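Below is the structure I would like to discuss, written out as structure tokens.
Complex shown without one protein chain; remaining protein chains in place.
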Amino acid sequence: MDNLVMATPEQSVTERVERIAQPTPSIEPAPPLTFAVKNLSIWYGEKRAIDNVTLDVASNAVTAIIGPSGCGKSTFLRALNRMHELVPKTRMEGTVLLHGEDLYSRSVDPAIVRRRVGMVFQKSNPFPTMTIGENVIVGLRLNGVRNQKFLNERLEKSLRMAALWDEVKDDLHKPGTSLSGGQQQRLCIARALAVEPEVILMDEPCSALDPIATAKIEELIYELKARYTIVTVTHNMQQAGRISDYTAFFYLGRLIEFGPTTKIFTNPSERQTEDYITGRFG
Amino acid sequence: MHLKRADNHTWRKIKSTLASGIAFVSALLVIAPLGLVFFHLLVNGAGSVNWDFFTKLPAPVGALGGGMVNAIVGSLELLALAGAIGIPIGVLGGVYLAEYGSARINSVLRFLADVLNGIPSITWGVVVYGLVVLRFKGFSAYAGGLALGLIMIPLILRTTEEVVLLVPNGYREAALALGVSRWKTIVHIVMKTASKGIITGILLALARVGGETAPLLFTAFGNRFWNHSLSQPIAALPLQIFTYAISPYDDWHRQAWAGALVLVTGVFCVNVLVRILTRGRTASVV
Partner (left out) sequence: MYRSGLPLLTKVLSFMAVAASIAMEERSVQARMASPSRFGDKAFEWLTLAMALAVVVLIILIGWQLWIGSSVAIKKFGFHFLLTSTWDPVAEQFGALPFIYGTLVSSLIALLIAVPLSIATAAYLTELAPLWIRQPLVSLIEMLAAIPSVILGLWGIFVMIPWLRDYPFPFLKRFLGWTPFFSGPIYGPCMFAGGIIIAVMILPIITSVSREILRSVPDLQREAAYALGATRWEATRIAVLSYAKKGLFGAVILGLGRALGETMAVTMVIGNTPQIAASLFKPGYTLASVIANEFTEATTDIYLQALFEIGLVLFGITILVNLLAQLLLRTIATTSATRAVQ
């Protein structure tokens, strides 16, 4: 809990190593967890958007959230870094643990949560007043990092991780909005990576992109999962099948089914899941 | 029957054309004063706008020549004082309306700001006279600047609110998702994105109060000489134009026309600048 409030490096590292090293008390040895969501419900005013969802997100894996529009998948994603709180009159119940720490504890600053849980949006949104380079390091700069050498290193590293460095390295001073749609989205991924989050949430990151740009992002997601835990919302079944290790199917705010992607897509246990995946509704 | 209908139709068409013609003439009449005023300003003022006008103090009564340099500088000083009061309050207040505030509070504040915008500028002069001039026993640049600054507040507040609301929500979310705090998001992302619009609003407000005379009559008061301290009366271009216009001297009338030409040119330049700025904005935001 403490390292959410004050991130002293040594302490949090040891804690986390301990956490990871501790065997989970279950019969099967389960992979390490990033999020443990328990009995989560969320209301927007009177409307209940998420209804009693319990779900575990595995580390260094891609978890896809699928479901028809309005099923609460975006809201669920946003609850993982407290972005849903930006909508006025929201209320939530239940717990969300990030590596065992309650994200919604009173002493936790949402800004710290969001540094550890980054986000990429449906519509690419590089800041229009900034250059490509400024866009990448803006999170660090606004969070008080001043060391120019360090910023330059992070800039290159983040762009390389986002597979964008070779395309933009000579144009870092150009406005971020001068890039193509797919490049802009990768720029946004680089921007999220620059603050070194542990998790990256993606809210339909490819829905506004053409197939070639989409393929690049998917490839990138595959590479990123070696270092990051990724949760992505998608309305594209094929995409969920291609990129994810686990899939969660939401319907009307409820989690209908959750499990390894191969199982969900080949042998779903719920009728609704099967109907949705085979395109009979949604 | 058929003929009758055709007649009716022709008459309706004629009526429509006639109405369009009347509306066109109305539009011409509305903009006619602009052309006339500009024409007479050029005819009567251009000859007196010379080097002396921009470099010399007003000549003593009866003497020919002289200029308005003190009034031009005085107006700029007053605008600086007014800006120091009106810009921060107006901009930050507008940011509150756009970024925080509940719908109900905002509608009340917006309403009051609109009402304030409708209050005659001379009222501000009277109020500042009571607040500052009476209390500190003297007309001063501070009093004039305060009067103009207070007028700017609701103007800037409304324009700032409007342009900040235009900033797409995606930028706020993107910054917050990087773990940037709310206030830094607003200052470094939202306000920076809306900066052209905010500056436009500020420039328009400055142009508006730069031409104001009524609130200065008994606050800044005017001064035929250089102002050496902001706690002393100060000259302003519109004030000087007024004084000269209602004077009985032909030479002062000439000076008034020249001053008016300079003032209008300044105001129009700001308006053209704003137009250029807003053109860029519509291109980049939409």
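We call the chains A and B, going by the order they appear; numbering starts again at 1 in every chain.
Keep this in mind: contacts are C-beta pairs under 8 Å (C-beta built on N, C-alpha and C of every residue); 3 or more make two chains touch, one makes a residue touch a chain.
This one's a predicted model, so the numbers in the text were calculated from it and none came from an experiment.
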Where the missing chain touches chain B, by residue: 12-13, 15-16, 18-20, 22-24, 26-27, 29-31, 33-34, 36-37, 40-41, 44, 88-97, 99-101, 109, 111-116, 118-127, 129-131, 150, 153-154, 157, 179-184, 186-187, 207-208, 210-214, 217-218, 221, 238, 241-242, 245-246, 253, 256-257, 260, 263-264, 267-268, 271, 275
Absent-chain interface as seen on chain A, which is shown: 5-9, 12-13, 16-17, 20-21, 28-31, 56, 58, 60, 109, 111-112, 115-116, 140, 143-145, 147, 150, 154, 195-196, 227, 258-260
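Going forward, only the chains that are shown with their structure count from here on.
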For chain A paired with chain B, centre-to-centre distance based on mean C-alpha positions, whole Å: 48
Of chain B, residues touching chain A in the complex: 102, 168, 170-181, 184-185, 188-189, 192-193, 195, 284-285
Sites on chain A touched by chain B in the complex: 81, 83, 86, 88, 111-116, 118-119, 121, 123, 125, 127-129, 138-139, 142-143, 188, 191-192, 195
